[in-house]
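Some chains omitted; the rest stay in position.
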Amino acid sequence: MSVAVIYGGTRSNGNTEQLTERVIGEMEAEKILLKDYDIKPIEDYRHHEAGFPKVEDDYKQLIDRMLSHDVVIFATPIYWYGMSGTLKNFIDRWSQSMKEYPNFKKKMSEMQTYIVAVGGDAPFIKGLPLVQQFHYIFSFAGASFEGYVLGEGNKPGEILQDKQALVAAEQMQKKIKKQMMLALE
Amino acid sequence: MSVAVIYGGTRSNGNTEQLTERVIGEMEAEKILLKDYDIKPIEDYRHHEAGFPKVEDDYKQLIDRMLSHDVVIFATPIYWYGMSGTLKNFIDRWSQSMKEYPNFKKKMSEMQTYIVAVGGDAPFIKGLPLVQQFHYIFSFAGASFEGYVLGEGNKPGEILQDKQALVAAEQMQKKIKKQMMLALE
């Protein structure tokens, strides 16, 4: 089993990244910072006979890398009570992969997914629609939604004062490690 | 009073657009198709002293146009149980406008907002997190969230079979017209 983190943030070493580091700890994990890549918004060709046209961007390599892992942590700042537009554009493109990617749903169905999300305005309540959205996303894609941490932080570094989120991040690490142990047995 | 529609869709004359046309009817409305413009994802410089760097794209003219109206309908296909990444990127940039735009919150506070959203997978239930997210968005921005229509449609044109959504769209039109009449008095 191997772990990837998909970062939707736009700030280096932001609160979301710091909280996610608490989840990762010493584990090996491939980190994909979406902001460093070119990901075009989807154009909806689901109902065209010819299917989706080829898109010249980095999406293909990113989805390849994501699908090569068994545990994927989606880490996003909460912008306007949702995931970043950058992460959303990446996920929107899954509609294309569902049509084109060999075994997309099979690979997703073997994946364990986690959410780490940090916001500045009462994320424990106002982040819940985002959790519910991810639940539907993973459910549709067939992945197993294993857990989420909602952290509070606004200014850089503030997340370190959210003790409950830090503890929950450590618990998430324990859960991931345990499942990796189980998979080895 | 004047009306604008912000379209987040990626397909011309898609289900979302058709349902929104039922809301607009004969009313005059400025239609902004986000997919026809270049909108960069936000880079979070909220906490930099120098503020946000200048971004070369179409955002500035779009937010100008949006803020020149009193009634704004946000119309989006439901992709992966949320607004399109294109629309999200547009809204994410509001964080920049809140810092830079003269009177952004004042203008928003005078705005009446509506949502039209169409999805293929039980939008009456699975679209609710999106409605809740928009509620928080408008609440934070200070706009008055006046109503939403959730329509069901997958293949092009299917929305026309969702009689309840069509009727709800007509009701939305009546409400907008009534409020415009009241504003004239």
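Letters A and B name the chains as they come in the text, with residue numbers starting at 1 for each one.
Here, contacts are C-beta pairs under 8 Å (C-beta built on N, C-alpha and C of every residue); 3 or more make two chains touch, one makes a residue touch a chain.
Being a predicted model, the structure only gives us computed values, none of them experimental.
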{"item": "Identical protein chains across the whole complex (2 displayed)", "value": "4"}
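In the analysis below, only the chains that are shown with their structure count from here on.
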{"item": "Averaged-CA centre spacing for the pair subunit B and subunit A, given as whole angstrom", "value": "25"}
{"item": "Residues of subunit A that touch subunit B when the two form their complex", "value": "9-11, 14, 35, 41-44, 47, 77, 79-86, 88-92, 94-95, 121, 126, 128-130, 132-133, 136-137, 140, 155-156"}
